[in-house]
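Removed: one protein chain of the complex. Kept in place: all other protein chains.
All chains are identified by letter, namely A, B and C, in their written order; residue positions are counted from 1 within each chain.
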Amino acid sequence: MTTKPWSGRFEKETDPQVEAFTASIQVDQRLARHDIAGSVVHARMLGRQKIIPATEATAIVQGLAEVWQDIQAGAVQFSPAMEDIHMAVEALLAEKIGPVAGKLHTARSRNDQVALDIRLFTREAIAATVEAIRELQAVLVRLAEQHGHTIFPGYTHLQRAQPVLLAHHFLAYFEMLQRDQARFREAYARADVMPLGSGALAGVPYPLDRAWVAQQLGFSQVTTNSLDAVSDRDFLLEYQAAASICMLHLSRLAEEIVLWSTPEFGYIELDDAYATGSSIMPQKKNPDVAELVRGKTGQVFGHLLGLLTLLKGLPLSYNRDMQEDKPGFFATADTLLASLRVFAGMLATMKVNRTRAREAAGKGYALATDLADFLVRRGLPFREAHRCVGELVRYAASQDKQLHDLTLEEYQRHSSLFTSDDLGLTAEMSVAARNVLGGTAPGQVAAQIAAARRALEEARPLPAPDLDPRHLIDRTAS
Amino acid sequence: MTTKPWSGRFEKETDPQVEAFTASIQVDQRLARHDIAGSVVHARMLGRQKIIPATEATAIVQGLAEVWQDIQAGAVQFSPAMEDIHMAVEALLAEKIGPVAGKLHTARSRNDQVALDIRLFTREAIAATVEAIRELQAVLVRLAEQHGHTIFPGYTHLQRAQPVLLAHHFLAYFEMLQRDQARFREAYARADVMPLGSGALAGVPYPLDRAWVAQQLGFSQVTTNSLDAVSDRDFLLEYQAAASICMLHLSRLAEEIVLWSTPEFGYIELDDAYATGSSIMPQKKNPDVAELVRGKTGQVFGHLLGLLTLLKGLPLSYNRDMQEDKPGFFATADTLLASLRVFAGMLATMKVNRTRAREAAGKGYALATDLADFLVRRGLPFREAHRCVGELVRYAASQDKQLHDLTLEEYQRHSSLFTSDDLGLTAEMSVAARNVLGGTAPGQVAAQIAAARRALEEARPLPAPDLDPRHLIDRTAS
Amino acid sequence: MTTKPWSGRFEKETDPQVEAFTASIQVDQRLARHDIAGSVVHARMLGRQKIIPATEATAIVQGLAEVWQDIQAGAVQFSPAMEDIHMAVEALLAEKIGPVAGKLHTARSRNDQVALDIRLFTREAIAATVEAIRELQAVLVRLAEQHGHTIFPGYTHLQRAQPVLLAHHFLAYFEMLQRDQARFREAYARADVMPLGSGALAGVPYPLDRAWVAQQLGFSQVTTNSLDAVSDRDFLLEYQAAASICMLHLSRLAEEIVLWSTPEFGYIELDDAYATGSSIMPQKKNPDVAELVRGKTGQVFGHLLGLLTLLKGLPLSYNRDMQEDKPGFFATADTLLASLRVFAGMLATMKVNRTRAREAAGKGYALATDLADFLVRRGLPFREAHRCVGELVRYAASQDKQLHDLTLEEYQRHSSLFTSDDLGLTAEMSVAARNVLGGTAPGQVAAQIAAARRALEEARPLPAPDLDPRHLIDRTAS
Partner (left out) sequence: MTTKPWSGRFEKETDPQVEAFTASIQVDQRLARHDIAGSVVHARMLGRQKIIPATEATAIVQGLAEVWQDIQAGAVQFSPAMEDIHMAVEALLAEKIGPVAGKLHTARSRNDQVALDIRLFTREAIAATVEAIRELQAVLVRLAEQHGHTIFPGYTHLQRAQPVLLAHHFLAYFEMLQRDQARFREAYARADVMPLGSGALAGVPYPLDRAWVAQQLGFSQVTTNSLDAVSDRDFLLEYQAAASICMLHLSRLAEEIVLWSTPEFGYIELDDAYATGSSIMPQKKNPDVAELVRGKTGQVFGHLLGLLTLLKGLPLSYNRDMQEDKPGFFATADTLLASLRVFAGMLATMKVNRTRAREAAGKGYALATDLADFLVRRGLPFREAHRCVGELVRYAASQDKQLHDLTLEEYQRHSSLFTSDDLGLTAEMSVAARNVLGGTAPGQVAAQIAAARRALEEARPLPAPDLDPRHLIDRTAS
């Protein structure tokens, strides 16, 4: 137990159990770099604005450089008595440079400081996420290019519905990820606002240069209401909502990977490097990566819910509840990034069994809609054509026949519009016929691929300003 | 029980219990207008593209006009046997115009049809939500203007922290709603994409003019991957995530309304028209509106979670699970809109007790930070100034004195930097001193008000294209 | 708008928008029977205790009988101006018997009244749920009896793992439902506590006979702390938690029904009466019931979450937020009951394709563990046996052979412990070998079936006391 920097007003020391319960250092030490980066710029600004003497500002930033060096070297042992990363850094700084360290917190509160730190972290997390999304999208586009003519069974209700091109299927996920990217970019814009200078809640009584601080830390905006600035965690909620939707997309692909890997479907085989075995059953090759992504999705939803619930009904401005915004957020950020990356490798290395997919695509009366459309083109209202073909399917199933096995006589028993038993019904024909914008015909899919490739090339990485404390010290030295 | 339009392939009729279990008509009849609007434009397009004869297209749209008239007149009794709004409209149409009604479903599936209907509904819901947000923001700006000089106790940890202007507090909520607006506008853009033409999953084998359909229904884009188009509910998730965050903001304001209405705080009094009484306690005047908004927030979170969970792990493309996307979504849309509107009225009519707020703002050692900053300006490191004032506060509390009650001698016992006992410490001084961008000083707040007013004026309503089936029939008649 | 019964203290009437926003009558009218039942017994008790004259008590209960008759006859039109079911019933009563109706609310608050009503409803809901669970269990036991020798592929990671008996698989769900039953029974015990007499929060200043009220309404206990009694919704949370777990079990079975219905798996065929078709694809026969149950599960989770969030952080005692406890709860109760019932029908009518299941169970190296266990019995450590058989499987797969296709020479190349190529490896042998308590051997499964049947027979229905207001009037007439 150590004497707390805020203990002036207190007569007793904090109970050790309370110290352990309230400390966040085990979680927020992850923000050390961001915290020190913010402190470097804050100290420089205090010096520039003559709020503290320039020499003291210099002493502080140099001390911070040393603290950062120690942390990087693993020479710092964080303990609950340090409360949080902010107090820890200040205490470490005081060990280096003595009482002048006490000037760093001038015109600043932990409330605006932690808001700064998480915003810096969020910005980086979003930039990395968007990059990982793009890499996964690149894999999907390559797969689409490889499978621009691979016939695949399309499903609704997990029943074979109509044949599609496998490229078309991969591009559906490309689209989802494209929307994910857009959501993350928008979330970035709202995270990219600089809160320092909001003080505890009301602003500070010092002539700060907030714009300069924002510029040095690479922010494009400055918060304009101090009460909101210390209370706002919208950017974390947005990140987590976007992450939940993105994990949802991965979980759908995961479900398909699991299904397609079964011997029953058998459309793909995962690479040995992306599957694992059983401790007891020697034959097993399990799609663990896909299963885990599907399983982790639940946790990501839970963290979103946890933060929504935490913030619900909190009066302004800062409340200690908000300290608990970090564990779930960090877990989500890690999970999403790892999931995106491991999926890219898994998809890039899996093998597709084209023969088996082609075979499945043509069976199970998957061409029945085409037959109905054939009748429609001969003038039958769609609803009647549907009924007629439905009966034909029922008849064929009762005879254990496929549609192309039926004789002309059998066809005509259901509709006189059939004038030949060679209807040219193939999966290829079916696919080619869907030549409408967004449809699965080869030409449409080729256009989708081209557009996807273009989108990939045009997407620019999000800015991820350099927050290395030493670089900031150099850059802000005038 | 009626014979189902898809019953060709079936030997038995649906079990009545199953019929009731699977029917969605009780929920989705709310989409009648959207469904008919979509059908009008679809039929017109089929005619224009000569997929069906022009005269039949005309017969269909006129029949649809009659169906819509019947529905509006309350002359239609929807029953579970009708399954859903799509089948119901087709059945009603057939009663009007006979078998040619069966041509309406040409080149269309319920999968792309329902995607269209919900997107149309979502667009309207978002437009209405944004409008309601703006109205609430307008009330907040008016309140800020009225209270540009009202001193109010600012809280952290629900302890009095520092005085603020009440205007500043109201503007914090303006900021939150400003971000809400931005999120809804972005969600609108992703909802504003036309899916019809995607068929069941693979596109359709007819020469559709999807761009024309989009244009008539006021969409700015067309979906480009049919598998994705029928599987995608991102726009609903986004709406619900944005709604959850917006309700969260309202719930925080609700908490404050409840607190401020207590006799203990006593900062506001709700208008009689916005409060209710007790069945047993005659004296009670309860802030029910605020409590209900806070309570409804939980449900809105639950609906978001429900939809995320529903979609998690679903393989492509359409699965019947997705029918359950509507109950929670409709409930959320209704709740959010009603909450925004009733809050506008509640805030506009409440009375603020300025005297009481002013009094509270100056008490409880709320000016201690100012005292520390005073010492900092005299050269003491902030950390030491904090400790010194902390001890001073502890001393004052032990004497049951406020800071301004202390004598110079008592001040100097804690620091020789005090040279007068008239430190000019008032809530007004404290507020005025926080003259930093985003701070609570009157000039800063006035600038925030001006910016808020500007933002309100510049915000343009979202497009809410007219979907009245009769108007669409007129507009699409060439 | 009508004058509110609590309006004495108010100068203005409630704003109509507020009236609509705060009214719960559209939701809680469902509690009419429970509310009137409670009022009948309360009035009788007031008379017996001479808190009101016996003649007035009689007038009140007779008036209540008429009100109930009107409601049952559909002659009552509930409107938002009536606020809630409690006020509505009192107002209707006043129309029947005049000002003496105003005595019914003596020694009662809506806070304890609504607690009573929901507890009565919850008790009934749980009793019905347990009954529906038992019926579904009965179906499962019948299926197990039919399939006591049906070989079925057992899966882990959705990969064929080891053969099991299909009976064993059905009984796994029996076990889950058995735990569900236990949870609901425990939840019942905590709902079965009578709260009336707690007043608004502090008890009432009248000599009530709470035990008599409890007895008449069939409660086994009486609440013992009035503050807790009006604040407590644990029983709703418990119901919803138990319902979430039960729906989770159904969703797992639903997933299997969907999988087994695919042509790829093909182990079952749903009855036509329990499947539905497609609006566009004539061949489709979709497992909609299973999909919908899976989809509705998300909503049930959402409602649990919604109620947890609603209650989180509420100070004692009653807060208006709690009015929002009902929509989600009613929705969950309806969903769960309907899902259990429709599943019973769906399972009872589906056909199992034994041939196909048997075939799948023997393929895919599903007997590899048996081979490893063979080597273990010859002395090899399990870990080495596992490795040896793993390599054997890899070799066989590379040769496109099943294990029983390998020659002795091929076996011996992997281990000299193989002394014959006739290892008697069949799915039947594999199943029979797992003759351990809880294992899939026929004898074990037969014992499980017998135990299940016994448990079914021993399970007693939960008490569902008769709450018909007329019967209560008769029963309480002394």
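The rule is short, and it goes like this: contacts are C-beta pairs under 8 Å (C-beta built on N, C-alpha and C of every residue); 3 or more make two chains touch, one makes a residue touch a chain.
In this text the structure is predicted, and so the values were computed from the model without any measurement.
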item: Listed residues C:201, C:357 or C:462, member touching the removed chain; value: C:201
item: Selected residue (touches chain absent from view) among C:264, C:288, C:325 or C:373; value: C:373
item: Touch residues of chain C, complete complex, unshown partner; value: 5-11, 90, 99-106, 111, 154-158, 161-164, 168-169, 171-176, 179, 182-183, 186, 190, 197-208, 210-211, 222-232, 234, 237-238, 241, 244-245, 248, 251-252, 254-256, 259, 294, 297-298, 301, 304-305, 308-309, 311-320, 369-370, 373, 376, 381-384, 386-391, 393-394, 430-431, 433-441, 444, 448, 451
item: Residues of chain B (touch criterion as defined above) contacting the omitted chain; value: 156-162, 258-259, 261-266, 277-288, 291, 305, 308-309, 312-313, 360, 363-366, 368-369, 371-372, 386-390, 392-393
item: Residues belonging to chain A that touch the chain removed from view; value: 4-15, 17-18, 20-22, 86-87, 105, 108-111, 199-200, 271-289, 291-292, 294-312, 319-324, 327-328, 331, 338-339, 341-342, 345-346
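One rule holds for everything that comes next: only the chains that are shown with their structure count from here on.
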item: Cα-centroid distance, chain A relative to chain B, in whole angstrom; value: 23
item: Geometric centre distance via CA averages, chain C-chain A, whole Å; value: 34
item: Where chain B and chain C are represented by their mean Cα positions, the distance between them in whole Å; value: 32
item: Multi-chain contact residues (two or more partners), chain C; value: 277-288, 291, 305, 308-309, 312
